[in-house]
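Excluded from the complex is one protein chain; the other protein chains are retained at their positions.
Moving on to chain A:
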């Protein structure tokens, strides 16, 4: 079970990883199942996907039987079991799990966006800010996603492009290409050195570690003094490198640690230099 008591509990059951989901479902006690809660936004009642027959035909055990018994007695089809088990102020989004995908199609857009945003925030807190789970790279980004890195890269490109006085589009292109290709190449570098990482998890992590540089770029865009820029960039650069260090260094053989870390440092220094130099 990940994060049962830390401050990084994701808001939604669906934003935990699938493994945690299954653990939740298996360990949940039926007594905590709430009676059916009315769905907050008006759901098209004609869509039968969340209704009783669907639940009853679910042969695998995870949807607890308690909700099956509740179903006939309740006029409104209850939300799927996993979202009621974990309790709390959970919106009635159909969490992922068995039989839920149709519900994520019919849920309101705001719920989808909110779920993704909360996942981005929780990943950010895990990666960039000090927390007790940082030393274990397996836990660091169990629920990786690529939306966060995408936003951060595009934001950095836009900020740099805005601050540039000439050749704005070329600046954006260079920044975007540098960051995107750089993340891929850094991951390949670790794999080639014989390290053990998951490709997309590493891409995700390198993208999240750009968050301090984003803040630095924003500050540099607003304040134009060269000395302030240098100081801000140095601080945020150190912060980014600190964020990426445990993950990268634990992925390779200790004798090759410097070989794996140097390119990360190089990429962040080049981005930092781009931030300082663009005016």
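Note that in this section a residue touches a chain if its C-beta (ideal position, glycine included) is under 8 Å from a C-beta of that chain, and two chains touch if they have at least 3 such contacts; residues count from 1.
Heads up, the rule we're going with is that contacts and distances are computed from a predicted model.
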Item to check | Hidden chain of the complex, named as in its UniProt record, picked from "Transcription and mRNA export factor ENY2", "Phosphatidylinositol glycan anchor biosynthesis class H", "Adaptor related protein complex 5 subunit sigma 1" or "Protein YIPF" | outcome: "Protein YIPF"
Checklist entry - In the complete assembly, which of A:113, A:238 or A:258 touches the absent chain? => result A:258
Next on the checklist: Using the document's definition of touch, tell me which of A:18, A:170 or A:224 contacts the absent chain.
Outcome noted: A:170
Item to check | Touch list for chain A against the chain that is not drawn | outcome: 164-167, 170-171, 174, 188-189, 191-194, 253, 255-259, 262-263, 266, 269-270, 273, 277-279
